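Here's the structure we're looking at; comments come further down.
Missing here: one protein chain of the complex. Every other protein chain is in place.
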Amino acid sequence: MDSGDTAWLLTSCALVLLMTPGLAFFYGGMVRSKNVLGMLMKNYIAMGVVTIVWVLVGASLAFSGSTSIGDYSVIGDFGLWGLKDLGLSNELFGMSYPDNVHISFQLMFAIITPALIAGAIAERMKFTAWVAFVALWSILVYSPVAHWVWGGGFIAEQVGAVDFAGGLVVHINAGAAALALVMVLGPRLGFRREVIRPHSLPLTLLGAGLLWFGWFGFNGGSAFAADEFAGNAFLTTQIAAAVAATVWVLAEAFTHGKPTALGFASGAIAGLVAITPAAGFVGPLGSLAIGAAAGLICFWALRLKFMLNFDDSLDVVAVHLVGGIIGALLLGLLAEEAYGGVAGSVEQLGRQALSVVIALTYSFAVSWLLAKALDVTMGLRASEVDERGGLDLALHGEQSYALSE
Amino acid sequence: MDSGDTAWLLTSCALVLLMTPGLAFFYGGMVRSKNVLGMLMKNYIAMGVVTIVWVLVGASLAFSGSTSIGDYSVIGDFGLWGLKDLGLSNELFGMSYPDNVHISFQLMFAIITPALIAGAIAERMKFTAWVAFVALWSILVYSPVAHWVWGGGFIAEQVGAVDFAGGLVVHINAGAAALALVMVLGPRLGFRREVIRPHSLPLTLLGAGLLWFGWFGFNGGSAFAADEFAGNAFLTTQIAAAVAATVWVLAEAFTHGKPTALGFASGAIAGLVAITPAAGFVGPLGSLAIGAAAGLICFWALRLKFMLNFDDSLDVVAVHLVGGIIGALLLGLLAEEAYGGVAGSVEQLGRQALSVVIALTYSFAVSWLLAKALDVTMGLRASEVDERGGLDLALHGEQSYALSE
Amino acid sequence: MDSGDTAWLLTSCALVLLMTPGLAFFYGGMVRSKNVLGMLMKNYIAMGVVTIVWVLVGASLAFSGSTSIGDYSVIGDFGLWGLKDLGLSNELFGMSYPDNVHISFQLMFAIITPALIAGAIAERMKFTAWVAFVALWSILVYSPVAHWVWGGGFIAEQVGAVDFAGGLVVHINAGAAALALVMVLGPRLGFRREVIRPHSLPLTLLGAGLLWFGWFGFNGGSAFAADEFAGNAFLTTQIAAAVAATVWVLAEAFTHGKPTALGFASGAIAGLVAITPAAGFVGPLGSLAIGAAAGLICFWALRLKFMLNFDDSLDVVAVHLVGGIIGALLLGLLAEEAYGGVAGSVEQLGRQALSVVIALTYSFAVSWLLAKALDVTMGLRASEVDERGGLDLALHGEQSYALSE
Amino acid sequence: MKLVIAYIAPFKLDEVRDALKEAGVTGLTAIAAQGFGRQSGHTETYRGAEYEVDMVPKVRIEVLVDDTLAPTVISTIETTARTGSIGDGKIAVLPVEDVIRIRTGERGRDAI
Amino acid sequence: MKLVIAYIAPFKLDEVRDALKEAGVTGLTAIAAQGFGRQSGHTETYRGAEYEVDMVPKVRIEVLVDDTLAPTVISTIETTARTGSIGDGKIAVLPVEDVIRIRTGERGRDAI
Partner (left out) sequence: MKLVIAYIAPFKLDEVRDALKEAGVTGLTAIAAQGFGRQSGHTETYRGAEYEVDMVPKVRIEVLVDDTLAPTVISTIETTARTGSIGDGKIAVLPVEDVIRIRTGERGRDAI
């Protein structure tokens, strides 16, 4: 084992964990003040629930052994349940750092993925239903897709698509689930009629700053070593975020006349999302192109929800689903063999496109069924009175701010 | 020296430093808006004062040489005062990283420990008295206890208790001091009569997020290397925090009907506290048990202050003293030799219990005397008018928020 | 290449990136609530614009090759434009970690330097003019000065001055530019007449905490390895920050009767600034002296703007220009050869003084010309109505807070 | 002239303002308030300590109107702010002796 | 009917509200305010710049009452809000011409 690689992966684990609070504030700033704690909790609770699920079965289903249909490995097994046999070596995963670090690193990805979905269902979903959704989704959707792409499953083996740090597993997966959940849940009261303003954009910018920071662990750590490939992934991450944020505010300036702070933050996240699957496969100029595409296209994709009339409240689809697709596809063209061993080509683009369709379809379908099932059994949505008065008081019995004394 | 270990310890130093601002916001969100800056300052000032004390004498008293009573080493010496002879080697501590990194790492622990106490005396203690308390407490309590446990002192050598990352030295130590200080200081005006609400729970959740993040350096760094033991401590830390937070909100849901955001944050900290002494000695399942115990028992311990009628304003006793004891004792039973060389047993439990009694008694007694002495000489408590009007204006001449223009 | 060094430098890159959001909040808390987003954006946009400039030409001008006037290398060349030929090796810079990590690390410095200037022009400068200023300043001022000091230029080679982590390149450079820009821009409406209070000091303290945390990457990473020199720079950084913050609040207590939270934060930053050029050249006691000097002198320097009547709104001159000079000069006296190979001496002091004069003069002059040019062409300043109503609405079409629903 | 004060639910503000505009009102002022009334409050729990909070967030609007417009203003607020559930709020009408427009110095009806 | 306005110290709000409830008042509205009066202000210092701030935080409550209840309301506020030190605040009584309950359309005394 290599202490330098271990040091970097430990650091990366911590950085990725921090992304979930970062995301909570990114989202939390955008809701109305009566729903702030409800929003933060929908993210923070993932740090609790998904960790438990992961220890019990999630890690095992994703990364231990393989259960196949024909040649296609579709899920792991229960060999690692409870992490009882994790031990202290690096034999399970054959990395240059201990297996327990790899399990922690993967856990942090498993946490933030369902947390991303929370932006879509802001200000109206019941907390209990959310907890159930997260726990079940983690098992039924996250672990399988992670297995297909990173755990020796069929997307890596048969389809031949690549995903450096989670374009498919994290962003497309979460974005498709967000769409499904919103379709079952319905729009907020007042959607498209009332002015629903962010209650504190400074919190959103803080969240964006923490996300950007943490993303270096997300993408840089996904090189699984402290080496030149990690360095390249780090640099491409920075470039894509910077370019997408800048392009986004330029697009705003041309469209609405004014560049906004929320736009900068949104653009940065869009760029980070899009570079995620590609970070280790492209170089600086490739990342510049991906960042520019993400800034433009995701900005444009904001209008989808108004065109198609679904209340994806904090734009998970436009940023994560669309951004993830941009990165997953563009890497098929822009990958240079020198960086990560994959060469851009029309064939690779085809493989990438197929993998996108599979992940998107699976996540959408299972998430939709899951949402329906929960809606029928326990009810997905807070009552109208609770929604009007705000979820903080109704569901959590707390107020976010008491600034007067 | 090993560059990988050095890299991880440098990172851990930075992470632990960040915990003090994190703690400041965790606490700062819970006070009323007239006392926010007073609260933040009581934490931040520890980064100033304790650093100075540590450089001058604190580090030396804790980690240089030993002064014994009979066989029992009770304190270090002045050999390292001013850190003049620290040098650039790793000879003093014989770690695989430089001595100056070890001194920095230990400094960060010395800073956060008195800062933890600040939660108990929120909204009423004079700033000057607090500064004096912190400086003297650091010398009279922190350095000795650190020496006993980690500096070759009698708790490690004769009692045979272990403390991975500071159950005794940090949490029980701070919790006992908090109790003593509160008993001398008395309750806030309006305690138990008025509604005293947190002024900004988002700040508290931000603080909790930063603490969780920083804690990976606290516990992970306490393996003193970037290796499989660090990886295990990292993973157990994550698990205990997650389980305790989840159990706490479950307990709330059963007791009061509603899971709260403050509860999640409190539970997470309780879990992090409890796993601290144990992180490197137990495995994933052990940490699961410790987390669950911390979530339940610390939640229950909240009522102690109402039963016994002391105004431990932000529950330092319930979270840090009780949480620290849970971890220190449970590790005596749950430790597995494979992880950290200590096997759980009734004997080990006895050693742990003895060490808890010693640290708790010493810290409580000296803190109480110190508080009394300061009360008589300079006065501990802000005037009634200052307390009513808020410490921010009265003691610091500032307002926390001026949101109107 | 060494994985431990690489791990530490990757971590340092992330830490330094986080400083720009940290700075944004440090500044953002100090402005009135109508200008918060404007302030945050002036910092965040640097992460976008400077990254793009750096990739295209900035990195190349600073660190690739050299263009000389006589023996004096005054600027790099275009050999590295677009980072096309960066590759995956460590041949360009000959470090023990990959070249792409070195370029990322230097990029983070290039980002925060112009962001520092933003504090001086708070609450009145047009966003478009600021973007143009940052882009051009990065090319015309940052890259040359970085080249002179760190890229093989004449300050390192002929003048013989040293600058560990950016006293000249970052702080004096930004401080002199801030002064120039303020002189062209003029004071805020109501400067010295109206009460202009910070709208949220908790945000400022949060920013200070993040800056302190990130600074460990700034100074610690500037040892370019995970070794005892990094450990020493880390420790001196901590000491200087702690001492300066403490001295500052003491000075306040003596002068105004009350230590303030804003004072603690300001003092910490002053100490961090002053130790920056010296961190790797002095030991613990040297850093103590530098911290104390920074705390006292920068506190005193706050009154300069009132004496000389320029509205350096958030005191970039008093903290960064004065603080940077303190560190750059004192290291000439206090450097000990054992730490970083430079011995304090009157000659070294002379070299340092000369380098200060050069950097200060160059930055001031070019920044002044640039500001004038932009003022004539596009106008530097927001209209009076926009300034009265606040930049958030006028320039960005957003409100920072909507706390009522 | 009258000053019409109304305490309404915060989410009704936009609707009421638009309706008043429609009805010919040229200005109003709104303030965030906390109301106590028949509408039951709620329980907040912080670390196990339960607090009964009777105050609910309301918006207090006030409209200066000419006597002739007052009835319209009142009925407009009544209609748009009503949901039929407890907590809809109240309207109060106060006499006003004089109104001055600061910008022009106009007084009385012209100043509204 | 009357509108009783009182400016009181923020920490007195709970006590005053409870006492008014006791005295038979069925509703009130509270607003965060900044008061200037005989109570001396304070000095704030930001980076060495000292500002004299005369305004202190107050809470402004207002209660719509029937004429007969007005004296009770006034004396209740007086007794509970009084600490005896400068800054206790003031009470003002204004005439009210009409009150309407939005939910039901009731008017006058019944609407209170």
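Labels for the chains are A, B, C, D and E, by order of writing; each one numbers its residues from 1.
Please note the rule applied: a contact is a pair of C-beta atoms (placed from the backbone, for glycine too) under 8 Å apart; a residue touches a chain by one contact, two chains touch by 3 or more.
No experiment lies behind these values; they were computed from the predicted model shown.
Visitor: For the unseen chain, which displayed partners does it touch in the full complex?
Guide: Across the whole assembly, the hidden chain touches A, B, C, D, E.
Visitor: In the complete complex, which positions of subunit D touch the hidden chain?
Guide: Given the touch definition above, subunit D has residues 1, 3, 17, 21, 26-32, 64, 94-103, 105, 111-112 touching the missing chain.
Visitor: Counting contacts across the full complex, list the positions on subunit E that touch the omitted chain.
Guide: Contacting residues on subunit E, toward the hidden partner: 2, 5-8, 31-38, 54-55, 58, 60, 74, 77-78, 81-95.
Visitor: Could you list which residues of subunit C touch the chain missing from the display?
Guide: Answer for subunit C: residues 34, 190, 194-195, 388, 393, 397-399 touch the chain left out.
By our rule, only the chains that are shown with their structure count from here on.
Visitor: Excluding subunit E, which sets of chains remain joined through contacts?
Guide: one piece
Visitor: Can you tell me which chain lies farthest from subunit B, using the average of the Cα atoms as each chain's centre?
Guide: So the chain farthest away from subunit B turns out to be D.
Visitor: With contacts defined as at the top, give the pair, B-E or C-D, that has more of them.
Guide: It is B-E, judged by the count of C-beta pairs in contact.
Visitor: For subunit A, which other chain has the most distant CA centre?
Guide: It is E.
Visitor: What is the distance in Å between the mean C-alpha positions of subunit A and subunit E?
Guide: Chain centroid spacing, subunit A to subunit E, equals 50 Å.
Visitor: Two-or-more-chain contact residues of subunit B, please, as numbers and ranges.
Guide: As it turns out, subunit B has residues touching two or more other chains at 2-5, 7-8, 11, 34, 195, 197-198, 200, 206, 226, 256, 258, 260, 262, 397-399, 401, 403.
Visitor: Counting only residues that touch at least two other chains, what does the list for subunit E look like?
Guide: If we look for residues of subunit E contacting two or more partner chains, we find 11, 32, 44-46, 57.
Visitor: Given which chains touch which, is the overall layout a line, a ring, a star, complete, or other?
Guide: Per interface graph, the chains form a complete graph.
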